[in-house]
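With one protein chain withheld, the remaining protein chains of the complex are depicted in position.
Lettered A and B in written order, each chain numbered from 1.
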Amino acid sequence: MSNTSYCPNTPEDIQEMLAVIGVATVEDLFATIPADLRTRSFYLPPGMSEFELSRHIGELAGKNNLNITNFIGGGYYDHLIPAVVDHLAGRAEFYTAYTPYQPECSQGTLQALFEYQTAICRLTGMESANASLYDGATAMAEAAMMALRITGREKVVIDGAANPFYRQVVKTYLANLAVKVVEIPPREGIVDRPLLTSAVDDRTAVVLVQNPNFFGSLDDFRDLAELAHAKGALLAASVYPISLGLVASPGEMGADIVTGDGQSLGNPLSFGGPSFGFIATNKKYIRNLPGRIVGETVDREGRRGFVLTLQAREQHIKRHKATSNICSNQSLCALRGLIFLVSLGRKGFAEMARLNYDKAEYAKSVFAKLPGVTILNPGTTFNEFTLALPKDAGPVVEKLLSKKVAAGVPLGEWYPEMAHCLTVTVTEKRTKAEIDLLAHKMEWQVCK
Amino acid sequence: MQMIYEKSRPGRRGATLPASDVPPAPLLPDNLLRKEAPYLPEVSELEMVRHFTNLSRRNFSVDTNFYPLGSCTMKYNPKVMENVAGLFADSHPMTALLPGGDACAQGSLELLYELGKLLAEITGMAEVCTLPLAGAHGEMTGIMMIAAYHKALGNRKKYVIVPDSSHGTNPASAAMMGYEIITVPTAPYGDMDMELFKAAMNEEVAAVMMTCPNTLGLFNPHVAEICDIAHESGALVYCDGANLNAILGRVRPGDIGFDVIHLNLHKTFATPHGGGGPGSGPVGVKRALIPFLPTPRIAVRANGTYGLQTDRDLPQSIGRISTFFGNFGVMVRAYAYITLLGRKGLIEVSEQAVLNANYILSRLKSHYDLPYDQTCMHECVFSASRQLKHGVHAIDIAKYLIDRGFHPPTVYFPLIVKEAIMIEPTETESKEALDSFILAMIEAAETAERNPEELRQAPITMPVSRLDETKAAREQNVCFAKW
Partner (left out) sequence: MTETYYSKEHEWVKVKEGIATIGITDYAAHQLGDITYVELPRTGKSVKQFGELCSIESVKAASDIFAPVSGKVVKVNDALEETPEIVNESPEEAGWIAWIEMADVKELANLLTCLEYDEYLRGLE
């Protein structure tokens, strides 16, 4: 059985090289490592060929149940991905390159990221975006830290209707800093405005909201932006990118910082990663943005070109005073996002948003008719909505899962008083037939 | 080359969507409705395919060029890894978090669990958590756990010690967690000055962060002593595992005395660099730190099935650091790599990486200043100070190499070497590739003497010549404004 390490050098090559170096064996090159520091154990299985590997991983993948119809979201969404995305992002010149430190031989990556930044600005209605962050949750945390830097204050107010995973990540990030985090419990599926208003004061750096929120509710948060600004605080909104094809942009609504997760834009579910986080802001705060930023410039002949810019913010220069410790971005995933957006184009993207909206509204109307079931959201929703069932939602979901449908996310885990509630997600991939079937199955579970 | 926005013509379309099979819903209320669809480009599929295909051809990449970026480990990405990652594309992460849902994700959970075990064995740690989304994210997680550990013990710690040769993410991560940084200078022998380190160490130091081997590509012979001294003062020792490629199968940081390590799967474990990401930064810990690992964690039940533990089961955990289970797609590839190479293959990686780097060192040391003239590990650091006498900087050497078809090595890092040129060939390069590169480097040195202006003009064969970075920073044009 042959063994590979992808090392091309033959024994002859190795001998030649050792002679040039002036040592007898490769082992001699490790002489600086004392014997007592050598590994005590290295019990790894023997290697295998490509073909055995494919079979092995295939077996592992086979242990997953993939024939499930997804009506779940919670941060990741089952969307269509046009064929060009895999094809173009699969070009080796894109995916085997690294961070474009040498711009002259990296104009492909740099221009693509600049076009990506532009797309994010246009979607969000903001003036400046960076070249991506790790994911939507860490992006929300970075937005909080950005606002803390800008205002010099020490309090963060978060809408409790935002994704609980995101909120947990924000709290983890801020845990070791002298920052007070105040979470406002939601009221009936939407932000509790009176409670939030009373929490925002002149020590508040930022109000963090999510639109649509974890329950699927859409909100016009212009008044919350005004409230924050009146107290000298910023408003940071985490948004769902597909909604931006139909819903008023967070920039329009007065957000100072916009973040979100780009998984819905051309990145597969892939059990939770990788995807990318996006962050955008207004020009006046651009120096406070974390992460890589690509800027436009010219070369010595006056030709347009692109470079990493404002690097003096970053860790490799500012070290402990950097805006963030972030080094890599999620370049390839952001590229996939860009290709996705270009493939759908202006009309296609608006159409996709509309499809998501219509399908979810249809599903909502069908579920609302189920006996004992009510819609929790008081107003408009976008492609997710929350049902209040006459019984505990957990067992209902479990039973339906055994029947190959992930019917929704039961909320009891994060909202103890909502154990009877379920957030259902409907994307453009779900057919009328699938929706009708789920309603039928759910009625059976709920009413028996 | 035009931007995609400049190629846009109203009415053109790319992909088609399925027609709606549900009645159109009443429109959103006015205040929530977007007045105009966002101004995304409108191009045909052929136009966009040409655009991105041609864009890609403006890149150097591992698959097209020798790419010896020091400290980045630009090794070859085996293609079978791409194939197998696709097998999990349709797996929804939320499924595993539904009641009874982990039964539908046993394959994914098993892969993550096994990867953790493999990485623990490779690094000599008690447990490895695969949640961090990148190396810097892993560093942050590691420092958070150290902070939680000290807090649980009631220790009052204010400082983190780093060598001045450290990667910027080290002090940045520690500062993000509220620690003050103490920087210890590097001694002439190429590692943290032991006397100054001992003087800096005190009872208020939470941790010492080191890269092993260090960022100069040298193995610090005092590393175990540093761990002992730190432990005596109640500090923990953090290993930046970016350079693991040098010691795979030969040294395990856990055996030396490190308490926490982060790995860069996109470096050592051959997952593609993606033009700057996605990466993955698993973090390994010794037993004492296990309670603080982030959630969710994968555990094996008595019946052999895999399940998830969350905050309720792990009260001392630092909490969540990302949405779901980390960059799973990256981890499938890393798992595939380890499985493919196996024990012998991984040991061979460090041997060949170190051999290749030393070969380059031996052949170039008469042409470039070598600040630390000793056997290196997987990377070697030269200085362009000799060429500086002719007015040629490290950046000029780099640009010359581009014209010769090589991606330049890392320049100006580590900061402690003047005009630093850090070369990491990796083990996947052949002797011929190294020889071509060496030849170009020698010619660069000769040209620096003979005709330095030629180097300062470089590159001249690329779509753009040197770019005005000052203009970019002053104008901050980061978005194509016209539409």
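Assorted remarks:
We take it that contacts are C-beta pairs under 8 Å (C-beta built on N, C-alpha and C of every residue); 3 or more make two chains touch, one makes a residue touch a chain.
The structure presented is a predicted model; accordingly, all values stated were derived computationally and were not measured.
Only one of B:F52, B:F197, B:Y412 or B:F437 touches the absent chain when the whole complex is considered: B:Y412.
Within the set A:R38, A:R193 or A:R287, the residue that contacts the chain not displayed is A:R287. Across the entire complex, the residue among A:T99, A:T172, A:T281 or A:Q311 in touch with the chain not shown is A:Q311.
The missing chain, though absent from the display, is touched by one residue of B:D90, B:E180 or B:E469; that residue is B:E469.
Although one chain is not drawn, its touching partners on subunit A can still be listed: residues 287, 310-313, 317-318, 321.
Where subunit B meets the chain that is not shown, the touching residues are 412, 469-470, 473-474.
As a working rule, only the chains that are shown with their structure count from here on.
In whole angstrom, the spacing between the mean C-alpha positions of subunit A and subunit B is 19.
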